[in-house]
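Structure, as structure tokens:
Here the complex is missing a single protein chain, while all its other protein chains stay put.
Order of writing sets the labels: A, B and C. Residues in every chain begin at 1.
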Amino acid sequence: MLSRDIFENISPLDHRYSLREDEFAQYSRYLSEKAKIKYQAAVEAALVKALAKTGICSNEIAQEVEAAAQEVTPEEVYEEEKKTRHDIRALVNVIQRRVSPEARPYVHFTATSYDIVDTANSLRYKEVTEELVIPTLKKLEKILMEIALREKETVQIGRTHGQHAVPITFGFAIAEYVSRLGTRIKAIEASSRQLKGKIAGAVGAYNASHLFFEDPEAFETEVLKGLGLEAGTHSTQIVEPEYITDFVHSLISCFGVIASFSDDMRHLQRSEIGEVGEYFAKEQVGSSTMPHKRNPINYENIKSLWKEFMPRMVTVYQDQLSEHQRDLTNSASGRFIPEIIAGLLSAVNRLIRVCEKLVVDRENLKKNFEQNKEMIVAEPLYILLASYGHPDAHEAVRRLTLEVEKTGQSLRELIQVKEELKPYLEQFTERQKELLVNPEKYIGIADKKAEKVVEYWKEELGI
Amino acid sequence: MLSRDIFENISPLDHRYSLREDEFAQYSRYLSEKAKIKYQAAVEAALVKALAKTGICSNEIAQEVEAAAQEVTPEEVYEEEKKTRHDIRALVNVIQRRVSPEARPYVHFTATSYDIVDTANSLRYKEVTEELVIPTLKKLEKILMEIALREKETVQIGRTHGQHAVPITFGFAIAEYVSRLGTRIKAIEASSRQLKGKIAGAVGAYNASHLFFEDPEAFETEVLKGLGLEAGTHSTQIVEPEYITDFVHSLISCFGVIASFSDDMRHLQRSEIGEVGEYFAKEQVGSSTMPHKRNPINYENIKSLWKEFMPRMVTVYQDQLSEHQRDLTNSASGRFIPEIIAGLLSAVNRLIRVCEKLVVDRENLKKNFEQNKEMIVAEPLYILLASYGHPDAHEAVRRLTLEVEKTGQSLRELIQVKEELKPYLEQFTERQKELLVNPEKYIGIADKKAEKVVEYWKEELGI
Amino acid sequence: MLSRDIFENISPLDHRYSLREDEFAQYSRYLSEKAKIKYQAAVEAALVKALAKTGICSNEIAQEVEAAAQEVTPEEVYEEEKKTRHDIRALVNVIQRRVSPEARPYVHFTATSYDIVDTANSLRYKEVTEELVIPTLKKLEKILMEIALREKETVQIGRTHGQHAVPITFGFAIAEYVSRLGTRIKAIEASSRQLKGKIAGAVGAYNASHLFFEDPEAFETEVLKGLGLEAGTHSTQIVEPEYITDFVHSLISCFGVIASFSDDMRHLQRSEIGEVGEYFAKEQVGSSTMPHKRNPINYENIKSLWKEFMPRMVTVYQDQLSEHQRDLTNSASGRFIPEIIAGLLSAVNRLIRVCEKLVVDRENLKKNFEQNKEMIVAEPLYILLASYGHPDAHEAVRRLTLEVEKTGQSLRELIQVKEELKPYLEQFTERQKELLVNPEKYIGIADKKAEKVVEYWKEELGI
Partner (left out) sequence: MLSRDIFENISPLDHRYSLREDEFAQYSRYLSEKAKIKYQAAVEAALVKALAKTGICSNEIAQEVEAAAQEVTPEEVYEEEKKTRHDIRALVNVIQRRVSPEARPYVHFTATSYDIVDTANSLRYKEVTEELVIPTLKKLEKILMEIALREKETVQIGRTHGQHAVPITFGFAIAEYVSRLGTRIKAIEASSRQLKGKIAGAVGAYNASHLFFEDPEAFETEVLKGLGLEAGTHSTQIVEPEYITDFVHSLISCFGVIASFSDDMRHLQRSEIGEVGEYFAKEQVGSSTMPHKRNPINYENIKSLWKEFMPRMVTVYQDQLSEHQRDLTNSASGRFIPEIIAGLLSAVNRLIRVCEKLVVDRENLKKNFEQNKEMIVAEPLYILLASYGHPDAHEAVRRLTLEVEKTGQSLRELIQVKEELKPYLEQFTERQKELLVNPEKYIGIADKKAEKVVEYWKEELGI
């Protein structure tokens, strides 16, 4: 076993962000080099099983190859690659060495390297999605749903441009992310299910397999069925790049949603706002010289990871271009795709931990709401004036707010003394009048909407 | 009218790439500033029509506002914006000025600017997709289908790593792009249909509309129905950014497909390969100093446009992050999205023109095929040897090819004299033996596959 | 003249962001298609002037060509290009048509298209930098310097992680940008001066010019000297791409600095912080439905433009790859570089306008500072305790701050009653003791540093 001090590793994914051993073991099971080889060996096994099914070789041989494939270690393969300088040929040699002379010819029979590589990658990306990415995202989604429901009536000032606008509830603000994360979970599920395999040979025309099968596409279907995959309508040496492009897009766009959430929380944690907080461990140090600080380090970390991984989509888009029946300039770059998945998982798992102890500061929510309470009235006032026939309501209210600023009077008081407004104000219903007195009631349907969003996505995602 | 010499424009989209007047008029109809304002006015009209439907105002008022909205010009709006410094307020003022005092209050009633902006953008992106992008892509797809069928039996050497591999047909090579473009057409259709509208007010909680409607979501649905749109499960001041992100991804990933195609054609046009060509106009100049040159300028242009527009996806991903109920840092950047659509259309239209006169040089196809004809046999030979029990067929054939290189003998001849191969060769069927003599038959099912791919996508796309 | 309603243009640079006519005329003078052709014609003229100098043609001919070159219009060139389908050939034909038969052969003599294209671009990017970009940036720099000096003693709470840290002055905060913008002005100057020209022919080997000149490099030097340019150590058909890559990097990294500044200002303008503001025009509308809002739209616009233009660096990096003596896949993409310059200029000019009326709210600065005044003491306290021998000062102070939070007592009071701290506190100097009482004095050398930074960059930039 080639082992190494993890702190000699270069990638933060392999030292700093791999320290939670449980988590890392999960990622590594799908995303490491070991995993890659394991999946490739599984495809080689599936191939021989399909050969047995179509009568090309015996079931015994298929079982022998499958057993051998399961025992392959990365060390052997890499040792062999020193000679072959070709990774899949090395894998094939290693499997062949473990089986009887009778079985040997059927290993990798009619296949080209990328039949194995691309099929194995589609398979492991599909499985890591089903078994790890989606469950982790749903765990986060569930926590967000709980907060949305818990805080559905907690009034918060809505903010646009960083400026106080009109009221919402904190649960409604969280419901935004229930919804956006919901669409991303659906998108990731859909794009991972579309990942394709191929057993179509060196240039995609089934040249080799057609030597033995009248209908080589049927044979391809058979192999892939054993792995739970399908083929696309065409392939060259490789699977069409658009399936993986769509898949990575779904991951990156999901990363954007959690980065946006983290940005929101980060800002709500500003000293002057203080509406949310992270629970702090007793011995945790906020700053090496400023012992009093409480920094939103987790949200910062998540946004920072997004900045690291988002631009990698450009690599994936570049890899759509492959000359003729393929050039190999997507080979090294393709090996980094597991990092994107690991990066996203690392960020989501962190977000789960921090959201589990997300603290809402009701006092600060109230304090901030009060700050411009008087001015909040401006919007409904303008709209109601307009609806009761004021010819230039927007302008009238804008001038009133300037007067409020100048005089320090409240908008509520001011409108009582403006003669020109009287004819309109008299027409206001009781409920409408009340809003001008209790602006915290001017939350629209924020509370109900929070609930509705949660219900919709619970149903949709089966949470 | 503010008019300007087009050569004083800065963007190539507004000078060089806008010279085909018919094409540019089509783009401009959806993608210009004029178009944007036209669509925004249409949303304002739809809003008042829904007000009339729910009995808030009369049908006469709705008709009056609609008529006024249709007459709005960008010049007026921009003139008004000089005062308001707010584009939608300017639009509203301009419409209000054109209607009776009775109608005025109902213009923009309960709406916030981004109810109009985002809904209008979704609408025009959806319409430009349906009416222009998809038809243009289908036109290209159809041409590719014709070439694929026409050339389905034209043998071509398959190439991987830029090296001769095993044979395909030129129609099969084109079928790759029929398939890849097919998936993109489907993706663009799907993502454009998902574009959402919203009439949910300043922070998405229906604060203003709830003053008048018990069920403000029903009112939103009514307005959007009039435009053929739906709302998402949640919105803030803006529509959730993921819908447009998915949409632009579908465009950019389609751009990647046509860039890959262009790269292929470009290389097939190399002096030493010369398998395809562009028909050259009689007076066209290839080079200012080398009059004999025939440059693949159209394919180069398309790849170059891809390089220009692909990275803009990064902008769209960045715009997923918007603080709280939105910050406005996606406003200027969002205004550049129409450029991406125009860039793609420009590239596709160019590709249509060049594919319409795509010339295949059968002589060069044959000449290139002949170059390594002998070596092509290596793959079937190795596979057949293996299938008939040779214990180390790959290695054996590799050594033979080295001998071929050294001695200049043909592989075909060489195998006849190798005693150790005899026991296996004797078992070959006639058809298998023939392949070693006529390697141009070693095309697998390339011909049938080309046909099948075309049929599938014809059906799928209704072409 | 091909003229068009500007609202039919697609690029925001050619409608919305081109409305200030003075500004746009400045940009257009260098960055439009018209400008490009003007500069290309100037290179053609310089070429013939160098021919005259070396005795190949007469001075009269050089003058004749120069005069003709100055009269060329884009309309003519584009009209001619319809025939030639080659832009530079079209330009050459148009010039030739304007001169005597004797002069004609000397137009474009021995040159290849990209001798003209690349040289002309280097020239105009160099000139727009010297004449427009640098002066505009220096204007902004000067305004920032004035604010830094004016506010050098205005105490502000320093913020890290969005949390109150220790005090600075507002002038010091602005001095950050004086310094960062200073380094970028230097970087842009340096990279623009490095832009190269070439007169080395179709593949860079002076094949054609060597027919006539023993030392064709000397001739190249002569032509370029007339334009204030130099050649690099090697060129192919094109100038080495790294010079323009460095140049665009310097622009993009400068854009990052002003985006960071805008982000800072935007956040300082948040409702809860309110430390800075933009002066608002009397009729300006903050929101179409919330008349009371004051949105930081200019800063938002600048950040948004950065999001639009920053990713375009990826295009420039891609254009570093050009096959052999060049492929043309950088042609269309290269035509968009002027947009980057226009985008930066547009953002900087906007920032100048908004910084000229930047308002500092001293009351809010004070209010925010007071909020955690007591806690600010934590840092100097910890450091002083440590310096006087406390074995575990950081931990001791961290615990004290937790006690402050719990009890509501001030840190100042608390330390007086902690017996274990006495031996250390007694050693504090008077000045050190004072800091614990007046934390606003704990600004380090923020005031002097602001001054020093301004002085340094004044000197360095010759402002």
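In the analysis below, a contact is a pair of C-beta atoms (placed from the backbone, for glycine too) under 8 Å apart; a residue touches a chain by one contact, two chains touch by 3 or more.
The structure displayed is predicted, hence computed values, not measured ones.
> Among C:Ile116, C:Leu224, C:Val257 or C:Leu421, which residue is in contact with the omitted chain in the full complex?
Going through C:Ile116, C:Leu224, C:Val257 or C:Leu421 one by one, C:Val257 is the residue touching the chain not shown.
> Who touches the missing chain here, A:Glu102, A:Glu339, A:Asp361 or A:Asp392?
Considering the complete complex, A:Glu339 is the one touching the chain left out.
> For the chain not shown, which residue from A:Leu31, A:Leu123, A:Ile185 or A:Val354 touches it across the whole complex?
A:Leu31
> Going by the contact rule already stated, which one of C:Arg16, C:Lys34, C:Arg159 or C:Arg350 would touch the omitted chain in the full complex?
Of these options, the touching residue for the absent chain is C:Arg159.
> List every residue of chain A that touches the chain not included in the displayed model.
Considering the whole complex, chain A reaches the absent chain at 1-19, 27-28, 31-34, 37, 74-75, 78, 83-86, 88-89, 92, 108, 111-113, 201-202, 208, 266, 281, 283-290, 295, 297, 300-301, 303-305, 307-308, 310-315, 318-319, 327-336, 338-339, 342.
> List every residue of chain B that touches the chain not included in the displayed model.
That gives, for chain B, the contact residues 157, 159-166, 266-267, 269-273, 285-297, 300, 314, 318, 368, 371-372, 375, 378-379, 382-383, 394-395, 397-398, 400-401, 404.
> What chain C residues would touch the chain not displayed?
Residues of chain C in contact with the hidden chain: 89, 101, 104-105, 109-110, 158-162, 165-169, 172-173, 175-176, 178-180, 182-184, 187, 201-212, 216-217, 232-234, 236-237, 240-242, 245-246, 249, 252-253, 256-257, 259-260, 263-264, 267-268, 310-311, 313-314, 317-318, 320-328, 379-380, 383-384, 386-391, 393-394, 432, 435, 442-446, 449, 453, 456-457.
Everything below uses one rule, namely that only the chains that are shown with their structure count from here on.
> In whole angstrom, how far does the Cα centroid of chain B sit from the Cα centroid of chain C?
Chain centres of chain B and chain C, defined by C-alpha means, are spaced 33 Å apart.
> CA centre of chain A versus CA centre of chain B: separation in Å?
Roughly 24 Å separates the two chain centres.
> Would you give the residues of chain C that are in contact with at least 2 other chains, written as numbers and ranges?
Within chain C, the residues that touch at least two other chains are 266, 285-290, 295, 297, 300, 314, 318.
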